[in-house]
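The complex appears here minus one protein chain, its other protein chains still in place.
As written, the chains take the letters A and B, and residue 1 is the first residue of each chain.
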Amino acid sequence: MLKNWSRRRVTSAFHTFWMLALVLGIISVAAAVIDDRSITRLVTDFMTLCVLVIALQSFIGNSGIISFGHVAFFGIGAYSAALLTITPKIKAIALPALPVYIQQMQVSFTVAVLMGACLSLLVAIITGLALSRMAEGAMAMATLALLVMLHSIFANWEQVTRGTIGVYGIPRNITLFNTWICAAVVGGAALLFKASPTGLCLQASRDDPLATGTLGVSVAKTRFAGWVLSAILMGAGGAMWAQNNLAFGPNQFYYAETFNLLSMLVIGGICSVTGAIAGVAVVTLVGELLRGLENGLSIGTWVTLPELPGIVQMSIACLIIVVLIIRPQGMLGLNELSDFVYKRRMTKKNT
Amino acid sequence: MTIEVAVQQLINALSLGSLYALLALGLGMVYSVLGMLNFAYGELLTVCGYTMFLLILIGVPFPVAGLVGLGMAIGVSLLIERLVFRPLRGASFISLLFASFAASVIIQNLIKQLISKRPKVIPVPEVFDQMINIGPFQINVLSLIILLVGLVTLAGLVAFLQKTRWGLAIRAAAEDFEVTRLMGAKANRVIALSFALSGFVAGVAGVLWLSRRGAVSPTMGFIPILKAFIAIVIGGLGSLKGAVMGGFLLAFIEVALMVMLPTRAVPFTDAFALMIVVVILYMRPEGLISIKTGS
Partner (left out) sequence: MPKTLQVKKLSKRFSGLQALSNVNLQLEKEEIMGLIGPNGSGKTTLINSISGVLHPEAGSISIGNMDVTGWKSDKIARLGLARTFQTARLFFSLTVIENLELGIMAASRYDVDDKVDELLNRFGLERWAMDRAGTLAYGLQRRLEIARAVGSNPEFLLLDEPAAGLNEDESENLLQLIRGFRDPAGLGCGILIVEHDLAMIMRLCDRVHVLNEGQTLAEGSPEAVRSNHAVVEAYMGKRYTASDHGSALT
């Protein structure tokens, strides 16, 4: 099977990988040097979002099928991390109905992330078997159904999730270092998948599913693989996110968050892992710049802008429409970081 | 279950079904002409609802407020077409979906900023809550009104699509997206018309929806779009007949679950309904009416 792996694509994925890991590493180191609490928080948020959006990219970008359901995997990862990392003392009070062995368990950051990924994998396998056979439009609807279904479970399964009240008391296990590692590993996994034979088949089905079939590729199996892989990454991202946010409720895994993650992906470019990261950066930046406006702002002594709730979300929504009109494929289009370097080398060789 | 209860539930299911069928038809109309899902469709109901809320606040009677709300839904639908979708004509399915998603978020936030973030109560005419007796059966007035209005609107739309020249143009475009492209200059008008009809249906559905709910909130459009989306997919994406059938089927599934599930499981009704829908799709990936085989 290794014969089907193209050295060209793996090499260029590797180039992109180390460049991205380097950029993210520099950001982490810079934050560590500045050592300011709000900056550190900003960077850990950024890395967590990178993981989530890259996870989303690995399915949507390669398959060209929209998924509203990935936030459900995000939620699964987050809840499983919460249940596994909250101290037994708090669990005894807040979640008395939990089975004893879960109540007494308390695991490390890494184990929580891996468990989040595993649980997500399980749900992805069950749902993926049904989903991957559907036509594209039906599949999009089914992912939305998945989101609603899991939200109703999160909001109503009170013994485990505390329903709409939500869980609290998750230890802040996140550090600049471990978020960077997670972002790099997840980015690497997404790039490797994109370069793999299965990833390429999935991209082919994005362009033309019928022609992909006539080349001997089972489109359903390929979509299943992409679905499962990205769910694993999403679950891991959810587990990270929980240990960064410390308390959350079911409504954080719904419409608003879906829009938030999708907007980053669309602005950056759905087909590109580099684009996913760029999208997170741009949206985070716009968010930081406009956050002041949201709470009202005074310019000098005379001008006081009123509070504008939702101005951030609205600006981002406008940005999406503008990007789609000017650059339908998003900022990065179909390119990864290495394409800029690699292409130049190719043209040099030819001349 | 007594026969009375059964009949009442049947009326409930039919009434909910005609509402879902309307919702689905409005969403399906644009899908079948343009091949795109308008995610901002739910916000047309929101717009209709808030218009009614504001008008009723200043003392306008409910039916008049409903008519103005309906007009606003049509207007906003046309506006979205002009501002968002026309510049993106020819873009991919997924781009259009993202764009409409963004449009929906913009409308929600505009309402949050201009009116309120919190849900608001709309006073609904008292007759809606009353029961009338038809023979041995006690039936909720609102259910009957919804059923009647729903069926009349559906019949009107069917007549429009079947009998008029413009209706024919829409059906031709719905048969095949390519046809829309080949229509050239006329295409813009057919597309605008489909958006206007879609807005009209959303408006009617919005008035009915509000009469049931009695409240508006900025994110109230999510549930209707979800139901409409599910209905058109079970019906077979792109088929208008399928959309209507899908709406009724979904309503019957929901009412049946509500009646049959034990009280403990009631919060999970939506989850169960969706599970059934996914199973239906698993067995018939193309939906009830497949456009490809044209049966």
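Following the convention adopted for this analysis, a residue touches a chain if its C-beta (ideal position, glycine included) is under 8 Å from a C-beta of that chain, and two chains touch if they have at least 3 such contacts.
Here the structure is a predicted model, which means the values were calculated and not measured.
Engineer: So which of A:Trp5, A:Trp18 or A:Trp157 would be touching the chain we can't see?
Structural biologist: A:Trp5
Engineer: One chain isn't shown here. Among A:Gly25, A:Gly213, A:Gly249 or A:Gly287, which residue touches it?
Structural biologist: Of the candidates A:Gly25, A:Gly213, A:Gly249 or A:Gly287, A:Gly213 is in touch with the missing chain.
Engineer: Which residues does subunit A use to touch the chain missing from this display?
Structural biologist: Its contact residues with the unshown chain are 1, 3-9, 197, 200-201, 203-204, 206-208, 210-219, 271, 334, 343, 346, 350.
Note that in this section only the chains that are shown with their structure count from here on.
Engineer: Compute the distance, rounded to whole Å, between the mean C-alpha positions of subunit A and subunit B.
Structural biologist: That gives a centre separation of 31 Å.
Engineer: In the complex of these two chains, what residues of subunit B are touching subunit A?
Structural biologist: Listed in rising order, the residues are 37, 84, 87-88, 91-95, 97-99, 101-103, 105-106, 108-110, 112-113, 117, 219, 222, 226, 229-230, 233, 237, 267-268, 270-271, 274-275, 277-279, 281-282, 285-287.
Engineer: Looking at the complex, which residues from subunit A come into contact with subunit B?
Structural biologist: Listed in rising order, the residues are 60, 64-66, 130-131, 133-138, 140-142, 144-146, 148-149, 152-153, 155-156, 255, 259, 262-263, 266, 270, 308-311, 313-314, 316-318, 320-321, 324-325, 328.
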